[in-house]
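Can you keep this structure in mind? I'll have questions shortly.
Incomplete set of chains, arranged as in the complex.
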Amino acid sequence: MNLKRKDILGMRELEAEEIALILDTAESFKEVSTREVKKVPTLRGKTIINLFFEPSTRTRSSFEIAGKRMSADVINISASTSSVVKGESLRDTVQNLEAMAADVIIIRHPASGVPHFLARHLRQSIINAGDGTHEHPTQALLDLFTIREKKGRLAGLTVTIIGDITHSRVARSNIFGMRKMGMQVNIVGPTTMIPVDIEKLGVRVFSRIEEGIEGADVIMALRIQLERQNQSYLPSLREYARLFCLDLARLERAKPDVLIMHPGPLNRGVEIAPEVADGPYSIILDQVTNGVAVRMALLYLLIGG
Amino acid sequence: MNLKRKDILGMRELEAEEIALILDTAESFKEVSTREVKKVPTLRGKTIINLFFEPSTRTRSSFEIAGKRMSADVINISASTSSVVKGESLRDTVQNLEAMAADVIIIRHPASGVPHFLARHLRQSIINAGDGTHEHPTQALLDLFTIREKKGRLAGLTVTIIGDITHSRVARSNIFGMRKMGMQVNIVGPTTMIPVDIEKLGVRVFSRIEEGIEGADVIMALRIQLERQNQSYLPSLREYARLFCLDLARLERAKPDVLIMHPGPLNRGVEIAPEVADGPYSIILDQVTNGVAVRMALLYLLIGG
């Protein structure tokens, strides 16, 4: 079986069988990173472009490592060093990269919808590595992979997502993906941070964290973006932490074998208590490890074989 | 046959037979980028340094892709991240890279003449990737390659170059190269943007675009640097576009099989109309594709075999 699409733009577009295929493929690639020699020739002679218009350690490195472990040539372009500073239009930039026979362009951009726009105009594959407040599908896929790995299944599980849902591309992508895989999604956050129509996506909304966590198999705390502090919809960090910080006491409400997730980077003591982030239920570093495997799988499915 | 020089500094220095050799070599390398596995072992174990003191997506990526497709190790150094910020002299920087057994240093620098200065003091190869308003020889070589590929020849063709000739290293390098290959070069632009003695290079100067285009086989529109707007020699962008924008109406004056070129990045609607840039005569993306082949050829001729 193969992916029937040239791009990975969002979880909204992917079908459940496609998601399952990606997770299955990632399973077989995960082993590569545990070898003494972490290298397979799968993508030898392929050209992968990492085109990042926002700073990123984790996602960019994860894609770069994934590509290199598959023997691809990986080219990094970050906005600050690119000729985008000369006013070149984004579409021209990407068409130029295509003209150099790039096989896939991985793009992160602060504006929602940019990867979709580019994908319509280009022949080669686009992977959305995060676009504005819209989607971050590879994060959702690695989250699903990690839950499935730990729980043995996805359907029927209850996941609680806590934080600024309105501005979180991680939350949006996960909601789309989890619902498609038959999971129940609880949403928790200040009302100023919950989109008005979010129930239409099939989630349940809670304003009190204790209620939202009740019976959860998985809890995902989102990063509070500190730079939003001065904006009216975020209470003070202290107030946010008092009401929504995932701490040990609140964890009591969840299932005994609950899993704790976070897309990173962490603000310890704000959205998550240090003893929870580093505690026995945390699978935060598993998420990072699995990110490489999932991205290897995507690259393979799009441009390999 | 082989290049009898260690550096590629400018088109002024290259002889016609050398240019022909480079274009012939590029022809054989172009096929590599069309393969399923875009990789040849030609430069395995060679170290290529991309030393860029100006931002660049296209040229830097093109060299990096060229090097990697030939299996070289490519090291990127950009001014902002280099110890040049500590006041290290440029010559010391480059001598250090040489001491690390770099085989070739590709340099872009805002000051004219820098690559020539370095080449005199170093044993290893220097490729000029653009120096100030002086030369950009790899751009001219890829332009010549693209014209020859499309027209089957160079000698006897008429090329019209439109824009800010005074500040264009692309124009200078192309004028040197095209004249050597037996081409007629027409120059068009505001008089404030045409160097006074430019006729000495064997070109014809026109102040009206309609006259300059008359009978052209190839038209190359140069990028207007928007940051020069506040300087006295550039009329307003609107005025520039009115007088010099390459649009469909003006194209009528050229030969029916005219080729449209642009070194990028494009300012659509300023120096070139969108329908011309994206129209059937445009070979702008071919230029980009061929840039990789020409740079592979140069790397091979300088440090391969």
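Details
By written order: A and B. Residues from 1 in each chain.
Here, contacts are C-beta pairs under 8 Å (C-beta built on N, C-alpha and C of every residue); 3 or more make two chains touch, one makes a residue touch a chain.
On a predicted model such as this, the values are computed, not experimentally measured, just so you know.
The complex is a homo-oligomer: every protein chain shares one sequence, and counting across the whole structure file gives 3 copies, of which 2 are shown.
What we mean here is this: only the chains that are shown with their structure count from here on.
Rotation angle relating subunit A to subunit B: 120°, from a CA superposition, given to the nearest 5. In this assembly, the C-alpha centroid of subunit A lies 40 Å from the C-alpha centroid of subunit B. Here subunit A touches subunit B in the complex through residues 44-47, 49, 73, 75-77, 80-89, 92-93, 95-102, going by the rule given at the top. Subunit B makes touch with subunit A in their complex at residues 33-39, 52, 55-58, 60-62, 64-65, 68-69, 76, 78, 80, 225-226, 264-268, 285-286, 288-289, 291-292.
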